[in-house]
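Every protein chain except one is present and positioned as in the full complex.
What follows is chain A.
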Amino acid sequence: MTAQSAIDYSTIVNNGIINSRVYNDERIFEDEIKKIFHEGWSFVAHESEVPKPGDYVRRSIGREPYLVVRNRDGEVNVISNKCTHRGTLLCQEEKGNVRGAITCWYHGWVFGLDGDLKSVPYGAGSRGLDHKCLPKATVGNYRGFIFATLNPNPINFRDYLGEGASLIDRAVECSPVGEIRLNAGWAKFLYKTNWKLQCENNIDGYHVNYVHASLARSIESRYNEAVLAGEDELKTTAVDWGNGHSELFLAAGFSSDLEWLGYSDKKPMKPFAIKYCDQLREAYGDNRASRIIHDGPPHALIFPNLFLAETNIVYYEVDQVGETVQRHTPMLLEGVSDEMNTRIIRLCEAALGPSSFFLPDDGVITERQQAAFEGVPMEIDLRRGMGRENKDGMGLMESHVTDEVTNRAFWSRYREVMTA
């Protein structure tokens, strides 16, 4: 084999069979950075993280350091965090406010909030030279969720989101005023795995009984349904929303209202929860409110890196082929009581992050996968449910919650992007 022959992604990802090279091959990882993260759309931030002009957060597009910054006109830009002079990172803090302009502390070059080069010290020496402004990413904003790409002519943002937009709608409409805010801080969990193993795991409805056995044996919760029930009794479904977006529709298995907030027939709602339901009814009317109260926010992956994790927002930072940082924050709701949002924060700590009741176990199990792939490449079998998946009333592919229809949704989009 020649050293740099192109990789044939149509054989690596083929009809539910995945070659394990995709998880540890450096060349494949480089291709992904370029084709998925540089040329395609990925999630970078939520508008609520930069409420005022000059506010910024540091984020990455692929491995490229960027700043998500609000300018004086209130628009949110995504601009490079590398000085165009000698590359020094402009903002070192994870978030902050740069006031009117961004100054490089190496030689004092000054950039505006739109990335324009404002001034350089001792300007006479720069006369006639075409010093560069900070590169700007192309930005798409859907209900405050900011996505970016380094591609100046990407596919249309709304075409990329496709039906995935309705998943974001369902998350946001859990607020009676239709707005969320991500300002409780992010936790960062380091996994020694490829990023795609985390995408797969988070939309895998098959592993609960085993990976999360210790929790199921320790508490009464909605996860007991999954653990105790036989295959035919599970009502929850796995849904392919197209474009690589997919969902585990957990609400189909909920037997009472606000189960997603930890309530049940055995655990009656506290006053703040009752008040929350009233606020939803007032805002949306009885029918729509009843659905929100019962269903709650989705458990869904927006390709490639945004995970709408019920009352949490999660995204992945890709840095190395075998290392991924999963960041998560509680999805706080506007227009509700402080108690309600504190409850959402407590749920976040219980479910996600390095010391939660769920994710450390997912982390260890997927790290054992990554370790196994060090050997001879093997074929990963994600065909479960191929014989019984079918189109639902909306034309979406749907199947039993334990079927790998969600994983196949991810991989089929991956294959499209990588072979394009």
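In the analysis below, a contact is a pair of C-beta atoms (placed from the backbone, for glycine too) under 8 Å apart; a residue touches a chain by one contact, two chains touch by 3 or more; residues count from 1.
Everything below uses one rule, namely that contacts and distances are computed from a predicted model.
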Record-based protein name (UniProt) of the chain missing from this complex, from "MoxR-like ATPase", "Fumarate reductase flavoprotein subunit", "Ring-hydroxylating dioxygenase subunit beta" or "Sugar ABC transporter ATP-binding protein": "Ring-hydroxylating dioxygenase subunit beta"
Residue among A:215, A:248, A:261 or A:280 that touches the chain left out of view: A:215
Selected from A:114, A:367 or A:392 as touching the chain missing from the view: A:367
Residue of A:86, A:99, A:158 or A:346 touching the missing chain in the full complex: A:346
Chain A residues touching the omitted chain (full complex): 94, 184-192, 211, 213-215, 217-219, 325, 329-330, 338, 341-342, 345-346, 348-350, 353-357, 359-361, 363-365, 367-368, 371
